[in-house]
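Shown here: the complex without one of its protein chains, the others still in place.
Labels for the chains are A, B, C and D, by order of writing; each one numbers its residues from 1.
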Amino acid sequence: MAELLPGRLARLAALTVLAFVLMAAFAPWVAPHDPGATDLFRRLQPPGWMEEGDWAFPLGCDALGRDILSRIIYGARVSIFIGVVVVLIATMIGVAAGLAAGYLRGWVDRVISGLVDILLGFPYLIFAVGLMAMMGPGVLNMVLALAYKEWVVPCRVVRGETLAARETEYVEAARAIGASSATIMAHEVLPNILSPVIVVATVRIAQVIILEASLSFLGLGVQPPAASWGSMVADGRGYILDAWWVSTFPGFAILLLVLSINVASQAVRDALDPRFHD
Amino acid sequence: MTEPLLSIADLRVAFATRQGLVRAVDGVSLDVREGECLGIVGESGSGKSVTFAGVMGLIRPPGRIEGGSIRFEGRELVGLDPQAYRRLRGRDIAMTLQDAQTSLNPALTVGTQILEVLLAHGDDLPSGRARLRAARQRAVDMMTLVGIPAAARRLGDYPHQFSGGMRQRMMIAIALSCRPKLLIADEPTTALDVTIQAQVLELIASIRATLGMSVVLITHDLGVVAEYCDRVAVLYAGQIVESGPTAQVISDPRHPYTAGLLRSVPVLSHLDRPIHPIEGQVPDLIDLPPGCRFLPRCPMARTACHNPVPFHAFAEGRAARCVLAEAPR
Amino acid sequence: AELRIGFTLDPLTLDPANHRSRETESVLRTMYNGLVAHDPAMKLVPELVESWQWIDPRTMEVTLRSGVKFHSGAPMTADDIVYTFTRLLTDGALGGQTSPRKSLLGPTKAVVKVDDRSVRFELSEPWPVLPAMLTFQEVVSKSFAEKAGAAGMATQEDGTGPFRLVQWRRGDSLVLERFPGYFGGAPAIPVAGKACTDRVIIKIIPENASRVAALLAGDVDIINELPAHDIRNVEANPNTRVMAVNGTRTFFVALNNNRAPFNDVRVRQAANHALNRKLIIAKLLNGRAEPLNGVMSPAAFGFNPDLPTYGYDVNRAKALLAEAGHPNGIDVTLDADGPQKDMAEAIAALLTQAGIRTKVAVGDGSQVRDKWAVNGKREGDMWITSWGNGSLDPTDIFEPTLATGGRGNSAGYSNKQVDALLAEGGRETDTAKRAAIYRTAQAIVTKEAPWIFLWLPQDLYGVSARLSGWSPAASGWLNLRDACVQ
Amino acid sequence: MRSVALLQRLLHLVPVLFGVTVIVFLMMSLTPGDPAEIMLANQNATPEQVASLRHDMGLDRSLPTRFVTFVGHAVQGEFGLSLFHRRPVAAVIAERLPATIELSAAALLFALFMAIPLGVVAAVHRGGILDRLATVGSLFGVSLPGFWFGILLLLAFAVNLRLLPVSGAIDFAHQPPGLTGFLVIDSVLAGRMDSLGNALAHLLLPAITLGLPMAAILMRVTRASMLEVLRQDYITFAEAKGLGRTRILALHALKNALLPTVTVAAIETGSLLGGNMVVETVFGWPGLGRLVVESIFVRNYPLVQAAVLLYAVTYVLVNFVADMLYTVLNPRVRM
């Protein structure tokens, strides 16, 4: 894989991700305008380089005359926050559940695996849509709706790895010297399954960002005036004929961030886990 | 004296890896004569498989034949065009791989896997409808020959339905189905239990007698060589360190590695005899110094050993890569 | 010739009795007729009847037109009329369900046959708007409805309209063809006669951009709900043009009259002054709306043209706020559902400039509606909403939205005097007196400003140059009979 | 032995389906808002009317009782009334289903036909230009937000270039007689080439939008498993047997390499089913996905409930079928 994705590309991707994170963190300082400031006189104003454009609003304005660039910058907060928090919660739950199921086996495994099987029975987006329909829109609800199912991903990975690890001779050796189950899970199994967990987590952040955007696009996402990239694309959809920039730029932001995460995580995977080498 | 069936001269194979160039085979020369059984011994990683993968034309990138020649029946194989090579493989030279468990395709029936060689190479089979029937018959004969009972019924079975020993036999049956002139058996018994190992080795010996072919038997067990091979070549770190008639090499090893090997394994009939380990470990094949590769572990090392040591004949039929080879010990 | 229409929504059902959806009604009217219809000027004209007369304030008799045939070929009779309305009025008549349109018939008790051509509507109390309300009910064939049952009615039709259904691909399109036996429609409407085109295809294109694109590409000849910002594109295209009609839907921001801060009339007035309606109409609606100072459409019965105007005046607004004890302004929330999101944000931004610092909370339609339901908790501050008035009669908008406890009185407005006037107007049969009553009521309401009065938008359509003879109707019906394409 | 294994897997479906049903039921039962009131909204309904509707809809009973009724009805394919269509949910869904199935199938086919050959070629020419292109392409594929990409495609091919239709599943002039409800099949059955062409033209963009992420993932899986398989001893042995390259790749390698592809394809149908909602919304596709989205906004919960359950059951069954297919392809698990 190293030859396929040159290190330069991976570094560029990592820098892009970093740039997005910084942009989100320092949004108030970075954004040229208040993302919520409407100015009906700038309604659907084209990007700076176009005729009628104004470089003060480099990417143009939306239907209410709000600066698209500023909204994208603030939107990064929502996307990154949800992506990271959901995956963080899911990973903590998933690792604990997966370790318990894989190492303790027995009824613990049956209960957890049963739950996992049931949740796996739902297509992800459908499940999230159902939950959002039930709980109503909002960032917190979105985090919950996604995390309810997301933990299954690390859980399955961890359980599988744990099942494999528990049969290894080094785990047996730890038992032979009298280590308890808890000690073994924490000191022998966990460090060895961490790499795949990290690899999976990075990829999942990208996927969760897309899911969040999809939900927002369907109108089940964050509440206005807070902007999420998905809802910005949805907002602009109606103006696609005469103001393509309204949904094109936020969509491109999603693509850029998600792609960068994916490229960077490919590099992480190459570095961390020789088993993923193709 | 007639030309040997297979003649390898100064073969070099290297693999480009991230860590550097691995010179897996570094100047190997050996002959296989018509009808003989040549044993190749060496520890894991010494280059046994790679040498004969070279013979089969199966070195894949990042590996590359860097030099030397391989002549089979007088024909040069290095650089042979792929089509011609393909016709040679399986028909004139056959090879069984180290691990029978993984060398049969799990998704295809054993029948398919043996019939396809026959159909690919069986020029002597009739054409048309009769061809398949003839091929089937020959497949069944071959399987019966290697001792698979009720062979006709088992054609439709999948490899996982066979035991380890039977899979090894099946692989031999496939390899032999076109009556090759040379069989390369790469560690046919390593994965098997001793009792099964004995069955398989005896099978190869008896088929060799029946079909009159040459056999290269790759192993890391000197005992196997002693019992089944006419001549032996000992590999160490990508080079042949000693070769000669089996009995002579075993009773009078001239390379300290061969000698060390012999002294480091317990022998059932002389359990009181102490064993003497060879100290140290096999060198890394990357960035080797020019001198003798056994030097760091050799009890008899001397300054001359730091220079390249040629592989040279020191007696009729015997050769070694050691400055002290001429002196019996 | 074939007429193609890009339409926003699939009909929910083909059963005229079993829906409460404006779009469904629009589509159904191409296949069905009512007893009464609107002419282009929104005047009531007889359609399936020749005339109607009030026998007394509680009884109205209609005389049926003769020679009207259902698509099945059966002639329309008084029994069909009685059946149609009995089906609407009787609980559980739709295979166990009760028609959701029952309430549109107000105090109608029964519909009885007098003779083959006469039918009487019997009311439990005087209800002068009955003829106007009859425009909302399509007549079905008794024999067909009995045969098809509730399930069959939902997916098949047997109307008297200019077109009959050929095929309905759910969510995708309806194909209609000219009904040769069509009686010609209301004679009062010009160019009465058979439909002009052989076939009509109503293609369901919910996406605004797609619908406009289809028009621009020449795929369709008419699209409804042309977004205001696409007017430019349609006008720029030589093959398409924009058509508009004043709508019947009044937009307003309901202020919670029962709760601080909007329980103070001065604050409500301040809000009205604070909003630059002209700017929003110009920018967001491309000028395609009429600002309102009260509840009624200018085209409606009893409209009061002399209502005072709340002019855009930030200082006045601030002064009123200060007077009401909010010198530093107020913080409020504006509820909106998805489609009103943009509008709500624009309004909020403008209000905020005048010291009414407004946050927008977007919820899905029914959630917000629940929140503002009359008998619900009504815990919001403001809600941007609208109320349709297809009949253009005050009973249909004034009463529900502003009478105490009215089903659409989300502002929680309650004024004894207004209640009394509305009750009186509902009973009054003398038209001039009735109009006067409503004018008075409008004046009171406008002064008390229970809402921020917004506007009455035009219904915008995009049509192709191939199209002739068609004009949009304020009722929102498609009225395709006259539409011709080259 | 095989039928026992099959039965065993089928039995495993029971608890999963039960759990799925419980979750769907709870999801919608715990949703705020009273379906009876929603149904009677705008109708001047009296509290008594609401109460009687509640009773008719069974909403006045306890949660467990309602669950039992729900399951009982669901098993018979009954999901109550669609609040807005005022017709049985099952009937409303059934009308929309063929379009969704057709779109999903087209997307699946697109994904498979893209992914498998590309994956194989990329693996065989590992590190080559095609491999690099495919790798970069697949990274894009998994990173593209479908709803946005769909809009761009629409803008480019339908609006600006006018090469393809903007919306819907077919134009009326080309409407084939409705035999099965599947336009492509109907066109073929009726021998209407024009219909077929028109239907395919409508299908093209939505199917690509929907299938692209799946194609990207499957391509990576196929490539990786192909690389893995090509490393195996049995491939070397097949070469040692002197077999032709084509036979080795197409038979020896692909038959093994497709195993993970099948499994992942089944798992990825989940994103296909979910993606339906988005893609149908963008392309005005007359399918179930769009209906669900619309229903959520009018809180037509019986329909949402039934559709979510239907999606989940379909998904579980697809994975079950894939399991079976896996068994057929992989003799090792055949016992």
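Following the convention adopted for this analysis, a contact is a pair of C-beta atoms (placed from the backbone, for glycine too) under 8 Å apart; a residue touches a chain by one contact, two chains touch by 3 or more.
One rule holds in what follows: contacts and distances are computed from a predicted model.
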Among "Ferredoxin", "Glutathione import ATP-binding protein GsiA", "Dihydroorotate dehydrogenase" or "Dissimilatory-type sulfite reductase subunit alpha", the UniProt name of the subunit that does not appear here: "Glutathione import ATP-binding protein GsiA"
Touch with the omitted chain, as defined above, among B:66, B:157, B:221 or B:252: B:221
Absent-chain contact - pick from A:173, A:186 or A:271: A:173
Residue in contact with the excluded chain [from B:70, B:166 or B:305]: B:166
Hidden partner chain, touching residue among B:16, B:150, B:265 or B:327: B:265
Missing-chain contacts mapped onto subunit B: 43-44, 163-166, 193-199, 201-202, 220-224, 226-228, 247, 250, 260-262, 264-271, 275-279, 281-282
Positions on subunit A contacted by the hidden chain, ascending: 168-170, 172-179, 183, 187-188, 191-192
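The rule is simple: only the chains that are shown with their structure count from here on.
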Graph separation of subunit B and subunit C (steps between touching chains): 2
Distance-to-centre winner among chains (Cα means, whole assembly as reference): D
Comparison of A-D and A-C by number of C-beta pairs in contact, larger one: A-D
Between subunit D and subunit A, distance of the C-alpha-averaged centres to the nearest whole Å: 23
Rounded Å distance between subunit A and subunit C, as computed from the means of their C-alpha atoms: 44
Gap in Å, rounded to a whole number, between the CA centres of subunit D and subunit B: 53
Junction residues of subunit D - those touching two or more other chains: 32, 154, 159, 281-282, 296-297, 299
Inter-chain touch pairs (all): A-C, A-D, B-D, C-D
Footprint of subunit D on subunit A - complex, ascending: 3-5, 114-115, 117-118, 121-127, 129-131, 133-134, 136, 206-207, 210, 213-214, 217-220, 230, 233-234, 237, 240-241, 244, 247-248, 250-252, 254-255, 258-259, 262-263, 266, 278
Residues on subunit D engaged by subunit B in the complex (per definition of touch): 232-234, 236-244, 247, 251-252, 255-256, 329-332, 334
Sites on subunit D touched by subunit C in the complex: 32-33, 37-38, 40-44, 49, 56, 81, 84-88, 91-92, 95-96, 99, 154, 158-159, 162, 165-173, 175, 178, 281-284, 286-287, 290-291, 294, 296-299
